[in-house]
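Following: one structure in structure tokens, then a few remarks.
Missing here: one protein chain of the complex. Every other protein chain is in place.
The block that comes next holds chain A.
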Amino acid sequence: MARPAIIRKDDRPPFHARLLRSQEGIVFSLAVLAFVLFAILLPGFLSTGNLLVLVRSVSILGILALGMALVVIARGIDVSMIATMVVSVSWAFVITRAGYSFELALLIGAVFAIAAGVIIGVLIAFGDVPPIFATLAAGSVIYGTGRTFFFTLEMQNVPPDTDWFSVIGQGNVLGIPTTVVFFAVLCGLFHLVLSRTRFGWMLYAMGSNPNAARVTGVPFRPMTVAQYAISAFVAYLAGLILASSAAAINARLFNSTMIYDILLVVVLGGIGLNGGHGSVRNVVLGTVFVGILLNGMTILNIDYTVQNLVKGIVLLLAIVVDSIVNPRDEQTSQQGDL
């Protein structure tokens, strides 16, 4: 006898099952698990001081991930963020050391970053270059331009006599590090933009179905240019905070795995690379999870190689569990799905 097609409230799967239905839920569970484990095992882990250090150590990563998320939601990707970040900030420092005022130099840095973003956006929007290739190539071009014409040394200290600048990355607001405050403010701002503005809604539309968005009148090309300009500017902001926080910036970050860490945060948090869904909540989740792992492992004084191994295993675990509880089928898979 066939069951009636009425779904009663009791038939909804229990909470834990619903939690494990999504990548986000799985990562959330893993994060809670890691948090509880460290809290029990490590005496100093739960102290306010340590929790602030934890969030702070990943806020810059989180800010970069916000910029990346915006682009990814609209079915793009920006792997040139690190190049933009290190070159624009390093150049601003070099200009200051050459005798110009620091404020003017910072403005020039910002203009450079936004110009780089606009050019990338134009390449993608008007040149129809796939975002991954456009930004990959642009990253090398930006970095190469910087190294050839703007500065010889990769390492640039914050210029002397710029005391107010150190507040950005080293100050406190009511006991909370300014870096964390910046991350929180940007999260709020991005949340508003994504959920309350036409610009935000159009991003989701572009990500879910680019062709439909184009046909229904979304200004596709200007929107694309705007996204990359925003992600480049966010990269510049993150770079300033990073430089202020460590009193220096090292252009060599371009050669590091940082861009993959950003993607890790975005994907781990549950924003699919095929676009159209995800929110600021996912970025926060991914950021905090990576923060818990890094902080716990540093306190445990775990060896460098083992740390990398753990990071790799966790990512693999998240993906495997996800594909077991959410098996792919023809209906859910899309072109470009990872």
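Quick note on the criterion: a residue touches a chain if its C-beta (ideal position, glycine included) is under 8 Å from a C-beta of that chain, and two chains touch if they have at least 3 such contacts; residues count from 1.
Here is the rule we use: contacts and distances are computed from a predicted model.
Undergrad: Can you tell which of "Transport permease protein", "L-lactate dehydrogenase complex protein LldE", "Protein SCO1/2" or "Monosaccharide ABC transporter substrate-binding protein (CUT2 family)" UniProt lists for the chain that's not drawn?
TA: Of the names offered in "Transport permease protein", "L-lactate dehydrogenase complex protein LldE", "Protein SCO1/2" or "Monosaccharide ABC transporter substrate-binding protein (CUT2 family)", the absent chain's UniProt record gives "Monosaccharide ABC transporter substrate-binding protein (CUT2 family)".
Undergrad: Which residue among A:Leu70, A:Ala251, A:Val267 or A:Leu293 touches the omitted chain?
TA: A:Ala251
Undergrad: Which one touches the absent chain: A:Val122, A:Ile168, A:Ile299 or A:Leu315?
TA: Once the missing chain is taken into account, the touching residue is A:Ile299.
Undergrad: Going by the contact rule already stated, which one of A:Ser57, A:Thr84, A:Thr135 or A:Ser279 would touch the omitted chain in the full complex?
TA: For the chain that is not drawn, the touching residue is A:Ser57.
Undergrad: What residue numbers in chain A mark contact with the hidden partner chain?
TA: Touching the chain left out of view, chain A contributes residues 44, 47, 49-50, 53-54, 56-57, 60, 147, 152-155, 157, 160, 170, 242, 245-253, 255-256, 294-295, 298-299, 301, 304-305.
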